[in-house]
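Could you have a look at this structure, given as structure tokens, before my questions?
Note that one protein chain is taken out, while the other chains of the complex remain in position.
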């Protein structure tokens, strides 16, 4: 089995991948990619069997590159999710002290999460964007000959270790509870069976072009007693104010209530892109409203059959 | 075939029955009953094959006796509906003039519909309730020996003719457009097939005991694009403020959208009593909202199947 | 003070009136009327100061005559409600035994509530409709010279006493918990102040002519957290399927949430006929949803003012 992930080695994404026992098996191969697009393209091309990418951060919100890459192109499905607590360190080559730091390199999302610490401790430091937090650390590593335009990197602790950097400060995130959610993605076919603690992900495209129609979509869930756990609007690219909705719900496509809601959405939406059902990382069982258990649906179906052919 | 109806001969109900070609066939027998309960009891007991009873009047509203008799007891289903324009006459034995009339006999519903005319033309006349409008006419007929406590009857034109009365005034209803809707009822089994212009009737019992829960029931229809054509609340008899809802909708139980709505109601209601699907008397085709045609449901079901077993 | 009521003396309506202390005051006059229409007409004409009429029965449902009389004509408002347990007796002149009874007189609503007892104990007895239960008793009283077409009356215990009848059977109602709700009605002006345990009554006329629009009306209540305690559809008389809705809600017109809901209904309805706010007979305090107390509305209004003129 080959796994693509948003690399290089040392990213939070690699940590997410390593949470999967199957990815640590002796015969498992982990292939770093420079971007979400690249990792998912490798999956679509059949070069790898699965890919791990970030989808949502508790501080920064949805990861647009992932949401958009899943919403378009050849179908892919989410088959698992992993949560990784996000801890940032400020790291630099040996000999550099905090007082020496005039510029800091990191990914823009990470920079957004350490702004508070930076404005207090390094208010004069310039910000230099990099492709990833691990790339920022790599740029300062001993293997690099050319000079980088920054003196220290904001990155994960593991990235500092990998690249032989020393820690100038630890746990510098403004929000200590920050968590990023990653998804394990594969090509369609044979997703995980229901566990009773599942989520499903989908993208809904409306016929109407303004978000007012969202109310009608949410009612398709509400009338079947289904809770949403994430809702992101994303532009469709067709013009200002044209949005689709990326949604996570509680429940599995094999659950009766989820199936009926999906059919209802399919009937009223311009398009529904189903992106998979998978066990929740937190193992929280779904709260199932009265009258929406599978047995309720089955009994109702038997009853309807008896009405139609008495 | 034997047909029970709310008699005696000469009632508007008999007129409704005679709208059915099958009830005028040579071998058809029409059996008058003194009450809705009696007619439906004869049907339940197998003494007749069908029954015609009034269910709704455009001026007076729902006919409680019929609504309640259908909602309880052994199951019966509506298999047809008939509309009868309601025209009232004031009739009396030969020789009686308008000036002679001191008391008027009729059914309380009819009295309610001629109050305006009476208050203008016969403001001093007393009202004497009778079991039906036809019974009021019969009480003045030549066949009656004992004295009746009224001088004239408010009844259908045909009842005046049947009982040999003369007309003191015609078309005396306050609402010239008054119409009564009658239903043809049979025992369950083999109801009429969908025609594209159908209605279905049902009674919904809530778990919750206040009408606030009605909103949730109406949403089960709305989310499937189904229009209601009648809604009556009726007490369940379990105490003040405990109601069930007697409802007519556009569509047939064999329509996909109606089937799914019925299943949804069955899941969230304490009970759903289905009372049949039948062609509309006015032949108006159902307005079917976008995404709620049978083909939309079938395509959605195929799509869901492909998601579940890719 | 003069009080009209649905008479004659001995009706359940008189019992309801006597629950009001002010109606038993030495200078209070109680004026029986032969019909709901007549009692309310006397009130509209200024002949009496208030009127008591039945509005809802826990077994038989809404009282159409009252609902319709309040919904049309010069404005009247409900200023109080009274609950009366309904107990029926079978009464006859001295000397008549149960075996002698071949015909029973009573009001059609009462007859509907004793059908079970009658079918068991007097299955052969004919039914003779009368204008009221008290009128049935009166017809058998010693004061009556002419012969009545029935041998026994179904009426309230007090009516049997008033008219000198003996009891053949007591408590013969099929539903022992039957209760009728009566309203005290007056001309507009100076209704009762809020008590925290109030109801309000209104009639809503839709622009749209089918009950599907009901969902939109109920949402006007739901979005302000208001519970309904009664909903009746009544034909407007404009044709089959044209209904208005007679509604009771929890709360008082002076409550902020009720006021805003009424304004919302006024904006979206063809007409709203407000029929008064009054203390609940059962003294149950309204359940007020989070965010819908008067103080919530007042704080929101202050906040809005600060947004508009910062």
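When the chains are written out, they are named A, B and C in that same order, and each has its own residue count from 1.
Note that contacts are C-beta pairs under 8 Å (C-beta built on N, C-alpha and C of every residue); 3 or more make two chains touch, one makes a residue touch a chain.
Predicted, not measured: the structure shown is a model, and the values here were computed from it.
With respect to the full assembly, the chain omitted from this view is in touch with A, C.
The hidden chain makes contact, of the residues A:161, A:195, A:229 or A:299, with A:229. Across C:46, C:95, C:123 or C:189, the residue that sits in touch with the chain not pictured is C:189. Among A:18, A:31, A:98 or A:131, only A:131 touches the chain left out of the display.
Within the entire complex, the positions of chain C that touch the omitted partner chain are 188-191, 207, 219-220, 222-224, 253-254, 259-260, 262-264, 266-268, 274, 290-292, 296-297, 299-301, 303-304, 307-308, 310. Listed here are the chain A residues that touch the chain not shown: 37, 56-62, 64-65, 83, 108, 112, 115, 127, 129-131, 149, 175, 177-179, 181, 210-212, 214-215, 218-219, 221-222, 227-235, 237-243.
Operating definition for what follows: only the chains that are shown with their structure count from here on.
On superposing C-alpha atoms, the copy chain A sits rotated by 180° relative to chain C, to the nearest 5. Where chain A touches chain B, the two copies mostly use the same residue numbers: shared numbers make up over half of all numbers in play. Distance between chain B and chain C, defined via averaged C-alpha coordinates, is recorded as 24 Å.
Along chain B, residues 219, 222 each make contact with two or more other chains.
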